[in-house]
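The structure under discussion is supplied below as structure tokens; questions concerning it will follow.
Shown here is a partial selection of chains from the complex, left in place.
As written, the chains take the letters A, B and C, and residue 1 is the first residue of each chain.
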Amino acid sequence: MNKERLSTFIDAMIAIIMTILVLELEKPAEINFWGFWELRNHYFAYALSFFWLGAMWVNLHNNWYHIKRINRYIIWAALLMLFSSSLFPYATSIVSENFNNGSAQVFYGLIVLMVTASNQFMYWLIGKENEKDTVTSTTLTSRNKWAKYDILIKILGILLSMTIFPSAMIYAVLFTLVVFVIPNQLKKP
Amino acid sequence: MNKERLSTFIDAMIAIIMTILVLELEKPAEINFWGFWELRNHYFAYALSFFWLGAMWVNLHNNWYHIKRINRYIIWAALLMLFSSSLFPYATSIVSENFNNGSAQVFYGLIVLMVTASNQFMYWLIGKENEKDTVTSTTLTSRNKWAKYDILIKILGILLSMTIFPSAMIYAVLFTLVVFVIPNQLKKP
Amino acid sequence: MNKERLSTFIDAMIAIIMTILVLELEKPAEINFWGFWELRNHYFAYALSFFWLGAMWVNLHNNWYHIKRINRYIIWAALLMLFSSSLFPYATSIVSENFNNGSAQVFYGLIVLMVTASNQFMYWLIGKENEKDTVTSTTLTSRNKWAKYDILIKILGILLSMTIFPSAMIYAVLFTLVVFVIPNQLKKP
């Protein structure tokens, strides 16, 4: 298998996951302003999941752009990452309907962490396979600088959700997206 | 990321959105002519959303065809546009089931306007990035000529839906599609 | 827009339509042999819709393979064809649950005819645009030889479904698929 094939498959699955999120989005009980307002946490979780996956997709392409070689382990790491991502519509729906439930938030957080961890694993394998390629190395090193803080904050979110502040997790995900991921994508390379 | 990758991703998401619209389409309570006739507003809203998204996709390709360069801001503008578009199945389902409800119509109108606005924003960024490319400039200038009337009529639709004619919004969208968008696509370039 | 872009978009939508058919497939009330047997008409309608769309996709590619040029009318004819096709999951679900209801069968038949008619319209436009290309002309002429019988049998199916034999329509579709479409695809070019 070549890199193009794998990356087209990844793109297709991420596009489908982002699009079917909407099938789980609850409809207002009454159709007026307050009916929509009631669902504000649903819309927030929907938008967060959508843009989080979108940002992950952008990262994937920035990081894959210069890659020359993939191997069979990278393919399976990608399948692991896609498996974790495929649970996003499920986890988003659960966290939307149980926004102040610590277990729902921890479940959402674990899915996000699984995606992050399998991405890290995949990037590590890619780095090994392409170690002579300096552009890829530089991109991945720059990723690793913020990735550890990203993971730390998500773990902190899980701990808070389990104890004193049930909805902490989703705000932790929002925080990492707005503070690490998006600025890193918009700044000059 | 290159232009091809982004435009393939946009295509995939629009194709999925257009196709899953049908999953929200209500089935007749009784299977006879009157059962289907009862749902005529549902079929109208379904067809309108389908062709509106289809026309948007055709526009995207006419406008993107000559583009040479994209940048990181264009990618995020595209994500914004896809996010707004991803709410189409949701808004279409709500407006179908509450055709004469002003709030449902305004919600549908706001989604349509969000898509239009994020498209305008994306085209503006594309214009800036490709300002030396005269074909792109000409295409985008020709778009801007009718885009302001298009937006005005949609805002008028929202105002009417909020006041004296609840279902005005969806007819405003139909009007802009039939009077501006489709003729512009079918006329000689 | 070039031909490749349009044909990739058509492929994507047909793939999605064929795949989401399953989301409407009813599950057995009791999980034993008779529970599955009860749903035999559902499985028949599911398989027929799947392979009918699959055969349409194969035809599209055989016919599009040599096409050099498309135009803006062909794009809109393709959107019409995709719109009709997008109603397949809906019509299949209705006909499955109301197999011996003439109205359900006629509705299914009308969707099939709409797809066939918009395909014919699209091929006619393609033929005009590519009239100097002899391979395309030959392919399309060979199609027209059986297409009229195909349409006639479907109209006959609708008439029978409206009068003496409610489930005639779906058998007419099966007949045209097995007698015209598949043998034409498998015979030497």
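We take it that contacts are C-beta pairs under 8 Å (C-beta built on N, C-alpha and C of every residue); 3 or more make two chains touch, one makes a residue touch a chain.
From a predicted model like this one, the values you see are computed outputs, not experimental measurements.
Counting all copies of the one sequence in the full complex of this file gives 4, of which 3 are shown in place.
By definition in this document, only the chains that are shown with their structure count from here on.
To fit its Cα atoms onto chain B, chain A must turn through 90 degrees, a value rounded to the nearest 5. Note on chain placement: the centre of chain A and the centre of chain C lie 38 Å apart, centres being C-alpha means.
Not a single residue in chain A touches at least two other chains.
If you check the complex, the residues on chain B that touch chain C are 8, 11-12, 15-16, 18-23, 25, 27-28, 31-33, 35-36, 47, 50-51, 54, 57-58, 61-62, 65, 182, 185-186. Here chain B touches chain A in the complex through residues 1-2, 5, 8-9, 12-13, 16-17, 20, 23-24, 72-73, 75-76, 79, 82-83, 86-87, 89-90, 93-94, 98, 101, 103-104, 107, going by the rule given at the top.
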